[in-house]
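Removed from the display is one protein chain of the complex; every other protein chain stays in position.
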Amino acid sequence: MTRITLSRALNEGLRRALEADEKVMIMGEDVGRLGGVFRVTDGLQKDFGEHRVVDTPLAESGIVGTAIGLALRGYRPVCEIQFDGFVYPATDQIVSQLAKMRSRSRGQVALPVVIRIPFGGGIGAVEHHSESPEVFFAHTAGLRVVACADPADAFAMIQLAIAAEDPVIFFEPKRRYWDKAEVDMAAPLSDALALDKARVVQPGADVTLLSYGPLVRTCLEAALAAREDGRSVEVIDLRSLSPLDMETIIASVTRTGRCVVAHEAPVYAGLGGEIAARVTERCFYQLEAPVLRVGGFAVPYPPARTEDHYLPDLDRILDAVDQTFTY
Amino acid sequence: MTRITLSRALNEGLRRALEADEKVMIMGEDVGRLGGVFRVTDGLQKDFGEHRVVDTPLAESGIVGTAIGLALRGYRPVCEIQFDGFVYPATDQIVSQLAKMRSRSRGQVALPVVIRIPFGGGIGAVEHHSESPEVFFAHTAGLRVVACADPADAFAMIQLAIAAEDPVIFFEPKRRYWDKAEVDMAAPLSDALALDKARVVQPGADVTLLSYGPLVRTCLEAALAAREDGRSVEVIDLRSLSPLDMETIIASVTRTGRCVVAHEAPVYAGLGGEIAARVTERCFYQLEAPVLRVGGFAVPYPPARTEDHYLPDLDRILDAVDQTFTY
Amino acid sequence: MAIPSRGHHEKEWHVTAETIQLLTPEGERVDHPEYPVDGADIRGMYRDMVLVRRIDSEAIALQRQGELGLWASLLGQEAAQVGSARALSPKDMAFPSYREHGVAWCRGLDPLRLLEMFRGVTHGAWDPEEHKFHLYTVVIGDQTLHATGYAMGIQRDGSEDEAVITYFGDGATSQGDVSEAFAWASVFNAPLVFFCQNNQFAISAPPERQSRAPIYQRASGFGFPGMRVDGNDVLACYAVTRHALRAARDGEGPRLIEAYTYRMGAHTTTDDPTRYRLASELEAWRLRDPIERVRAYLARSGEADGAFFEQVADEADELAGKLRAACLALPDPPPLALFDHVYAERSAVLEAERAQYAAYLAGFEERGDGR
Partner (left out) sequence: MAIPSRGHHEKEWHVTAETIQLLTPEGERVDHPEYPVDGADIRGMYRDMVLVRRIDSEAIALQRQGELGLWASLLGQEAAQVGSARALSPKDMAFPSYREHGVAWCRGLDPLRLLEMFRGVTHGAWDPEEHKFHLYTVVIGDQTLHATGYAMGIQRDGSEDEAVITYFGDGATSQGDVSEAFAWASVFNAPLVFFCQNNQFAISAPPERQSRAPIYQRASGFGFPGMRVDGNDVLACYAVTRHALRAARDGEGPRLIEAYTYRMGAHTTTDDPTRYRLASELEAWRLRDPIERVRAYLARSGEADGAFFEQVADEADELAGKLRAACLALPDPPPLALFDHVYAERSAVLEAERAQYAAYLAGFEERGDGR
């Protein structure tokens, strides 16, 4: 067990993957000598060389498009998109090529490409550096979409994502990069929870609180605060956004009868809607209240000095939890 | 009253807009001499000149990016994206620039740009020509997203979209381009139903059926068939996908107690989830059954010879309607 | 301020100084110091061109008869495709657009695979490595980045006898991805040949709508050589492509070849070119038919006689007949196939949808009112 940051955990996970399989490559803007703007790839170019850890030209479509070509040649590229707001130029290559190539070829082509995206707000950044575009990719068949929430899971998930034969969009909670926790880097990957499974991170009995990425920690804090009001909140870290692990979710809501979903992305047409719809379909007779959603508003991500009002925080999440008891 | 196709209705609407305001422009691939691959812009370059009806280079990001610049200069560009599957290269310009410019400038910049997108399947096309990407834009704050379903509405909606001060993503039901109906081209635009309002196209009492674009007609056929089973289905054409006209929807579901949403886009993380979640929140005590969704599967749009199995049809919609009575 | 008008001028033919030509429209051989044609199997080239043109016309007929949903004709581009494809070594990899039926043929892909795609049975499903011919790419320009990445992989494998060629059109040169591919190939010195078939049209748009400089000149600004070749001259396409591929394999980096040709047919079977081009222009280009000049050369030089031409014609008809029969025999995919191959590993969500739809279909069969 070592106590490290989430950023460092990813770095160690990438290092393991580079060691385990010489076909694994890292590519992106400033991932080499600089080690990435969040230092997630720090030191990797030094140790694995500039042909395996590649500083690319400044073009996201180029990064994903050439990664696809490298994958066709048998490589396993791990692309870094520097910030969430800069993934959009790569949308066409991701949606029309990366996601569709396998089914287009009737399974004759595999594209084991991972696209790492630091996402979400809360770091006081300028525009385009605090987006949560996950639903774009969750809606796109052929992609696996996951989000890590803590160092230990990040360490395992990035390795699982690289080992997967499917393309994986890997979201990293930017503002949690510096969170520290114990990570057992000796634990065999085979012991890790599968990439498509959700995890109950705080068992509870009265209401189910679903989230992923940066808000998992906020939800845990909310559960703690709720306990003081004598309320037992079960917190689930979804981990996989596509596909959703409905079994774990339904099992919980069936018990609690109440459900709240929290994410930073705008509520409107966000992933919360999908979860609410599915939970309601499966638990129609168990639900004591409608599934409530807490998330970003239907506005562009605001300037840093108002982001605290945009981002769901402990109070807004608790407010929603409380509301589920008013029905 | 003249009986014309939906394609022709759009053509007439565009013509009116070009006549009404000399700042209105049309731009896109092959929109000029060819008149567009669906002939929606047929004859317009001949009558309004090649500087107002512009054949552009082959680049969607370029089309939207330069349209933004033209709007900044006071023009009102109407961009045509040749097929749904080719809007993705323009995602960055749409999501990061077109949608955000107004709020970025605190209201000092308006971008009255319309982006026309023929969408949906059912025409036996090759890959990338049958996509339904509407949720990408509905999730993006700052854009208005609408879909027309019949000639008369198309004629009015395209003019309303061009007159709007906000950017509008305008979806056209490709496979309905050749549907004919009576259109009153003399009717003043002021009489038209507002762009952000839904329309009850078939009143009913037992269940509310929500849809938009190509499936509205299918839903009307389903309502007709259902009547034979003695079931009264209310069909609502949503028209506006962002924002949703919740009042019209809630008013209906409050009466019927049952709701089915149908769209061609994959159900998973599609607009149906948002509608289901909102309806359930507002009508929790009125709902006799969960809101059910009928839509595309979580797979890439299949080859033409299996698209009939992918696309929601009358049977699948009726099946969902029936299911709402099993609760 | 003058805005350039698109005009409607007829494209006049000119082998401008910079255009490399080894066989004139009249079938005269022209030698070029840099581009020898030693070992070129001209009879084979003729045969390939005739066969792919026949495949093409059969496919158009099948589409007219409703057996194909669409077809993108290569008529007029046989020399550009056969010449360049024949320059490939078996290990070289090709990344086509959607019109490279001639390249597919030369790589050994069964034309039926192409018909399957345009019939709507598949999205163009074959194993790219089997014939070193990647899947057709419909989204304009996307494949040029895939080719660049693949070439970067060749470099990383340390392989020195492999190169990549990617095909795209004049219209594609405006697409951002293609310029990004140019930049990447230049920066990484990728063993890659960019083969642009300038067939004078992007559906209805002429090349002047994409740039006011000749396409081949685009390369120099990115730091690698570009050249224009007579795209209706199979020998020139062969020799210049072979030269560029060798340079790529030798570590000299990318090249851009602009094959100056002409799309003699419609953009696709749904297109109506009479709306945007003059018949006279088409007529003018018929005189530079890529196959006729080879036939003239072979006949004049005595390298082939009437018997040969007849035999090839018969072979073409036989091939077309077989192909038609095979096309008509193509079964539609079973409904549930649409759930296959989306993921390599299981997706609970997808499996649930599949099961639900399977049960739904079964319901019909029980009730006997199948779909």
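Just so it is clear, A, B and C label the chains in written order, and each chain counts residues from 1 on its own.
Everything below uses one rule, namely that a contact is a pair of C-beta atoms (placed from the backbone, for glycine too) under 8 Å apart; a residue touches a chain by one contact, two chains touch by 3 or more.
Being a predicted model, the structure only gives us computed values, none of them experimental.
Shown as candidates are C:R47, C:R209, C:R228 or C:R288; the residue that touches the absent chain is C:R209. Across B:L70, B:V87, B:A147 or B:I317, the single residue that touches the chain missing here is B:L70. Only one of the listed residues, A:S61, A:S105 or A:T324, touches the absent chain: A:S61. Listed by residue number, the positions of chain A touching the unshown chain are 29-30, 32-35, 37, 50-51, 55-59, 61-62, 85-86, 88-89, 124-128, 267-268, 297-300, 302-310, 315-316, 319. Contacts to the hidden chain, counted on chain C, fall at residues 1-4, 152, 154-156, 158-160, 173-177, 179-180, 183-184, 186-189, 191, 208-213, 217-224, 226, 249, 251. Listed for chain B, the residues touching the missing chain in the whole complex are 25, 51-52, 56-57, 59, 61-62, 64-75, 77, 89, 92-93, 96-97, 100-110, 141-142, 144, 164-166, 196, 242-247.
We take it that only the chains that are shown with their structure count from here on.
Here the chain at the heart of the shown protein, by mean C-alpha position, is B. Among the remaining chains, the Cα-based centre furthest from that of chain C is the centre of A.
Annotation: 40 Å between the Cα-based centres of chain A and chain C.
As a whole-number value, the distance joining the C-alpha centres of chain B and chain C reads 35 Å.
The mean-CA centres of chain A and chain B are about 31 angstrom from one another, to the nearest whole unit. Residue positions of chain B touching 2 or more other chains, listed in rising order: 61, 85, 88-89, 127-128, 268, 297-300. In chain C, the residues that touch at least two other chains are 122-124, 139, 176-177, 342, 347, 349-350.
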